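Note sheet for the following structure.
One protein chain omitted, others in place.
Chain nomenclature is as follows: A and B, assigned in order of appearance, with residue numbering initiated at 1 for each chain independently.
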Amino acid sequence: MTIRVREAPDRRVEPPAPDVVGRGPWELAWRRLRADKVAMGSLVVIVLMVLVAVFAPVFAHVTGHPPNMQYHREGLTPDGLPRPPNSTFVLGTDDLGRDILVRIAYGARISLGVGVLATMLTVVVGVVLGLLAGFLRGVVDLVIARLIDVVLSIPFLLVAIALVSVSGPGLTITILVIGMFSWASMARIVRGQVLFLREREFVEAARSLGASDLRIMFVDVLPNVLAPVIVYTTLLIPVVIIVQATLSFLGLGLPAPAADWGGMISEAQNYYTVAWWFVLFPSLALLITTIAFNLLGDGVRDAVDPRIGRLVRPR
Amino acid sequence: MRTWGGRRAALVGVCGLVLMTAACGSSGGGGSSGSANENASRGGTLNMLGAGDVDYMDPNISYYSVGYLALRLWSRQLFTFPAVSGQTTTAVPDLATQVPTTGNGGISKDGMTYTITIRQGAMWNTTPARQVTAADVVRGVKRTCNPAQPFGGTPDFATLIQGYQTFCDGFAKVAQTPSAIAGYIDKTPLPGVVAQGDTTVVFHLNHPATYFVDMLTLPAFSPAPVEVLKYLPASQALGQHEVSDGPYQVTTWTPTKEIVFTRNAAWKASTDPIRKAYVDKVVVNETVSQDSIQQQLQTGTASADMGFDQAPPPSQLPGLIAKKDKNLNLGETASSNPYLVFNTVSPNNRGALGDVRVRQALEYALNRSDMDQVLGGQTVNPPLTHILPPDISGSTDFNLYPTDQAKAKQMLAAAGYPHGMTLKFLYRNASEGSSKVFQTVQQQLSNIGVKVVGVPSPDADFYTKYLQVPSAARSGVWDLSLAGWGADWYGDAALSFFAPLFSGPPSYPPLGSNYGFYDSPKTNQLIQQASTATDQSKSGALWNQADHQVMQDAAIFPITNPQQASYHASQVHNAIYIPAFQNFDPANVWLSPGTNGG
Partner (left out) sequence: MSDPLLVADHVTKTFTARRRASRGGSQVVRAVDDVSLAIEPGETLGLVGETGCGKSTLARCVARLYPLTGGTVRFDGHDISTLSGRRLRPFRREMQVIFQDPYGSLNPRRRVGSIIGDGLAIHHVADGSARREQVQHLMEVVGLNPEHYNRFPADFSGGQRQRIGIARALALRPKLIICDEPVSALDVSIQAQVINLLLDLQSDFRLTYLFITHDLSVVRHVSSRIAVMYLGRIVETGTVDELFANSRHPYTRALLSAVPPADPDAADSREPVVLPGDLPSSVNPPSGCPFHPRCPRRQADCELAMPPLDPVYDDGPDHLTACLHPLRAGEDLSGATSDGAA
């Protein structure tokens, strides 16, 4: 082999690429996602659900039925049974003569709101602790890893029920309890990724530039764990929505008369033989939303990084 | 009457459980009792399905309706309620030869002495069979306050029967052994209950009590043969060796699993006007779930005839009512459940609820029919507009506060609250019924500018942390809440509503159940007069006045007198619902020939 050196300085510019702005990994992922029909369908459903939640008051306005208004004449039989879907109450009424359509719309606010807020809490706590443990190692890692093990070994629903019954039901406590238990899986995933990333040369490069640990963690390492975090997050939202609905179903949801899906399904239990619409529509809303999030999550996983296909599913 | 509270809480707890589901009772088909009894077929096995056991297999101690249901088969009382449609809350003679009156000399002129004669030929199934005697009645009454397991309802008559309190105070100090208990019963006289000769028993009361005959329907006053003294009262051993004077006897009892009753050879139909005893055998299976019981009763297998301790599941009640199932019965409970309590000592809103005008305004603002509707409709929850349910003597139908929200608003303004107020509503959020009533009240009161905020409570805390804790009421933890009440006996039973609920300080929690701390000298006086009246019509009128007075003072907002749902299989005939044990009378049903096996 021969190396020809001392040639004329090579400052040749590479042939210009068609785009000036590079297609980053996120954009590529987005392109892959856009090609995924199932995921895009799910995304449309989710966006619609979000619109329903945001514009819940419009439903109340158009129907003229506030979410908590009881219609004892038009909305209930003399024996107090719900009325089936009709021109006044498109999806029928519940056991207090309230409009199920309007309540589902308002319920979407709670389901999605709790889903998003509790998931955000989970993500923030899980990512920060996972980053710290994986990056700093040592005692910090030891403590956080133990904590993760402990939290993962706790039977979540039982403890959640116990905590909520002690503190009394409410939105904040529901979010806190869910966040308190879901962060561990997230932290474990992030920690694993960071353990591997911290040995990469670009981390060393940043350090040689004089970057602090904090900067390296959040500027250099964090963007590289976002892919699994995003996938896990999309899959976590439906789990959180179900947990919130379960707590509500068990009477640990929002105090009456707030409308939320789990609570509506719980109220409908006693009427399933006589009022199918009462149990069906809130259940459908819950089912469609969670399925949409799950399918989107699968799509995002495939789009973002096929390698993390074996990622544990949120429990 | 100091321990009303504890006992009532238990009773309300039971009804409350029903309330937390769909409603306390249901509506629909009406009785199926129409079958002509001339065609009645004898024989067969009556299979009763349940999910639980009797409280005690001991007539003098049992206090729950499911215990009373089993006792109907093998234990007789001096007086009881007959399985005759329309008369199921009218006491008639059972062991007694007649209902005592002043006219027939059974009640003394002063109304304080009751002389009752026991039928000749009513026999215990001892070997040889033996006549039921007056001494047996005395022994039975004495057993009610035994130290091992006293009867829970003794406060109903502790100060009524002469010397009973003293007798019981002494009994409480006796060792909890069969011999010590037998010794005390044999040697210690009870001046208020005396045997005169073999079959005449005389009760001496401290004051007249027109309700006394109705009270004697309580199984606690059943006679007790000398044999039972060999065992501890209410013990399992006793339950497995009971001596019977009814048409059936307890053949085997496996607690929480099964009870088998077979015919009692010593019983003679001629001495028992109450029990027709058509079936040969009664088997109670206590290991079936509520849903499964209903399913079996509806499919009509020969091994499932009627329920034992379980009503139809609330989830299925609306369906059964909707299709007007003829095997469903909705029966009287003579209770007020739920009712809305006003916390008259709440400091909130400058003590607004202490002002009768505010409470009256709320009575006008609330719409009872809407509440009854959401509780399951007026078939299951007929409106109750006053204190006493219709089957209690002294009850008349009146409504002081027909819904009128405009008037309510005016009254509120006149009382100094033109801009309304905020009230805290304590309710059990796990109870569907409570939650529905809360939400309905919230909507109704918002119309007159009163904001209602919920104070949700777990079932377990509702009484123990809130209603029975005086400081919770006095510090204004709640302004409005829901409670329920049922009578211990039927007929002349107004006392068992007014004394524990509305009699001023003696009825305050934790001992009493006057959760709103209602205290009115006028009411207290009426209660005193009514409970010591000598004449039923007089006492009835006084109770009615007391009812008006309490409603005038707007102490509570009654909502409904709920109906109890019971279901039986199609092969069961002459199923008559008896309020005292909240089920069909098993001693009077008969089975279609061919489906009476199993």
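One rule holds in what follows: a contact is a pair of C-beta atoms (placed from the backbone, for glycine too) under 8 Å apart; a residue touches a chain by one contact, two chains touch by 3 or more.
On a predicted model such as this, the values are computed, not experimentally measured, just so you know.
Student: Which of the visible chains would the unseen chain be in contact with across the whole complex?
Tutor: A
Student: Please identify which residue in A:T88, A:S167, A:N224 or A:N294 touches the non-displayed chain.
Tutor: Once the missing chain is taken into account, the touching residue is A:N224.
Student: Taking the entire complex into account, which one of A:P25, A:P84 or A:G192 touches the absent chain?
Tutor: Hidden-chain contact among the options goes to A:P25.
Student: Need a quick check: the contact residues on subunit A for the chain that isn't drawn.
Tutor: Touching the chain left out of view, subunit A contributes residues 1-7, 9-14, 16-17, 20-25, 200-202, 204-212, 215, 219-220, 223-224, 226.
Please note the rule applied: only the chains that are shown with their structure count from here on.
Student: How many angstrom lie between the CA centroids of subunit A and subunit B, rounded to a whole number?
Tutor: So the centre of subunit A lies 52 Å away from the centre of subunit B.
Student: Could you please specify the touching residues of subunit B with respect to subunit A in the complex?
Tutor: 21-23, 27, 314-316, 318-319, 321-322, 369-370, 372-380, 429-430, 432, 435-436, 438-440, 442-443, 454, 456, 458
Student: State the interface residues of subunit A toward subunit B in the complex, per the touch definition above.
Tutor: Going through subunit A, the ones touching subunit B are 68-70, 72, 76-81, 95-97, 165, 168-169, 251, 255-257, 267, 269-275.
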